[in-house]
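One chain of protein is taken out of this complex; the other chains stay put.
Right after this comes subunit A.
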Amino acid sequence: MSLNKKLMIPILCAVFLYCVAMFLWVFGVYMVGSTEQSYMVEWQFFSLCSSVWSLPIIVDYISVIFSCFVCLISGSVSLFSMSYMEGEVYMKRFMMLIMAFVGSMNLLIFVPSMITILLGWDGLGIVSFALVIYYQNKKSLAAGMLTVLVNRVGDALLILVICFLVNWGEWRIGYGMTGSYSMLVCFLVVVGAMTKSAQIPFSAWLPAAMAAPTPVSALVHSSTLVTAGVYLVIRFYSTLIESQEVLWFLSKMGVLTLLMAGLSACYEVDLKKIIALSTLSQLGLMMFTVGIGFPLVAVFHLLTHALFKALLFLCAGSIIHSTMDSQDGRILGSLNYLLPFSSSCLVLSSVALCGMPFLSGFYSKDLILEGAFSGFSGVLEIVIMLMGAGLSLIYSLRILLVGVFGQSYGGGLSMYETESGYVVCSICVLSIGAIMGGWLLQSVWVEVNGFSLVGVFGKLVISVVTFVGLFYSFVNFFLSKILSKKNPSGVSWFLSGMWFMNLASGSFLAGVGLKLGKTMHLCLDLGWMEVLGGQGVFSVLGSGVSLSYLTQKGSLLVYIRMFMVMLIFLMVCINVFY
């Protein structure tokens, strides 16, 4: 009975979330779409020195559809965790954390004010910390600390933004405000968003956060938390456009992240980490899209990406769960015979990820590539972007080749389960999303289509880029032994280690910081401050007291000496002054 009671919780959450998603899709999209209007409700707490502290809630296309997708994905994830977390004792705690996460994500989505968006923004960081350190081992603790600290950098930057925005007397965002310190504010917002979205100097936490349970990875580190940064930049875009330099910086960082993550994904062997790196490269693509001036296309890609990436994670989670917790790509294999459903959905989502025509990834990716040709960007940037986009096919195929096809290198005695009904159900829902999502969105939301002028050459390049990876991968697959020997180890170390970013941001910074703290404690608190403060004063006073005690001890010798000293002093004085 108690077991059933425990298992009821995820189902209830899933039903609730599906209902909310349905409600938002039916009523929200209808309401916003039919009247072509956005609504904003504002609750003012108080106003101090003519700055208004308020909680605005915005209902428009972006927020309604994004929230709908978040609820859909999190409903599927709750259903999935029925089976994945079946051995969990504290199921209630786990589901409460998931629900807290969904709640703060929705706060982030619906609140377009810098000061109250912190509710969702900080909440996401804190809850994701609690979820990453959910398993009680050192590796997940290290990953959790890295996650929460990078997120904390973002919080600190947003707090600074709020402090600077007082100059404008306005914390609400979403319409083109500008004022003094405009450049600085934009820069801080963009860098804060880059921490959440794991762009280049802050990338290390995203693959590390894969230490979380897989449902959490599916929800948190693929479709919601990491897209919060992109979402903030999109909301803030109307102000960002006033300072082009910041957008320039954003697009460069985005395209570098795209390339870096794509290359790293080609070297990684852990199944979950490959998917995390592919998420990272897609985030780079979104940031790049915002940077070159297509925020709505970025939203479109964000939404379709959320669907197929959650599907990818759930399939991977199902594989991990069914093969008794093995997620190493060197061990997994020949799953197409053992787990046909999960592996076929894995194939589906990978194909959607690399932009197969008429699956959901195709619509948004094609728009981005077209936009790149007509946006504000240089040749080098476009070449790098095309390379990064081409890499997406290679690492998608890699996921399939290491995971699904090929030979299994596991031990002789291996156990396999089949997927439970909950898993099948949740994966089915998301597969429909991954197939239909792009088309549906494009048909309800007209503005998202964009308008870019691309010549025949550009269109040709796009299709070549989309499919050239396929050719390369086949070559690589059949000649893998020859090619792998040619790789010098230094370069592969550099590429697989995310350009050494995980080394720099992990143990290096922590070591320096801890050592500095220790040194300060030893030198200042236990050193100079004691010498100048308590202990020093005590020893000075002590020697003074003992001197005074000596003079009053009553010894004749001391009195005679003192008398002699006084006498000499007196004589010297007399000699000097007279």
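Methods note: a residue touches a chain if its C-beta (ideal position, glycine included) is under 8 Å from a C-beta of that chain, and two chains touch if they have at least 3 such contacts; residues count from 1.
One rule holds in what follows: contacts and distances are computed from a predicted model.
Asker: Pick from "Cullin-2", "Elongin-C", "Vacuolar cation/proton exchanger" or "NADH-ubiquinone oxidoreductase chain 4" the UniProt protein name of the chain that isn't shown here.
Answerer: "NADH-ubiquinone oxidoreductase chain 4"
Asker: Quick one: which of A:122, A:268, A:366 or A:419 touches the chain that's been left out?
Answerer: A:122
Asker: Which residue from A:133, A:299, A:319 or A:434 sits in contact with the chain not drawn here?
Answerer: A:133
Asker: Among the options A:156, A:460 or A:560, which residue touches the chain absent from this view?
Answerer: A:156
Asker: Taking the entire complex into account, which one of A:455, A:513 or A:542 touches the absent chain?
Answerer: Going through A:455, A:513 or A:542 one by one, A:513 is the residue touching the chain not shown.
Asker: By the contact criterion defined above, which parts of subunit A meet the unshown chain? Give residue numbers in ascending order.
Answerer: Touching the missing chain: residues 45-46, 48-49, 90, 93, 115-116, 118-119, 122-123, 126, 129-130, 133, 136, 138, 141, 144-145, 148-149, 152-153, 155-157, 159-160, 162-164, 166, 513-514, 516-518, 520-522, 524-525, 529-530, 533-534, 537.
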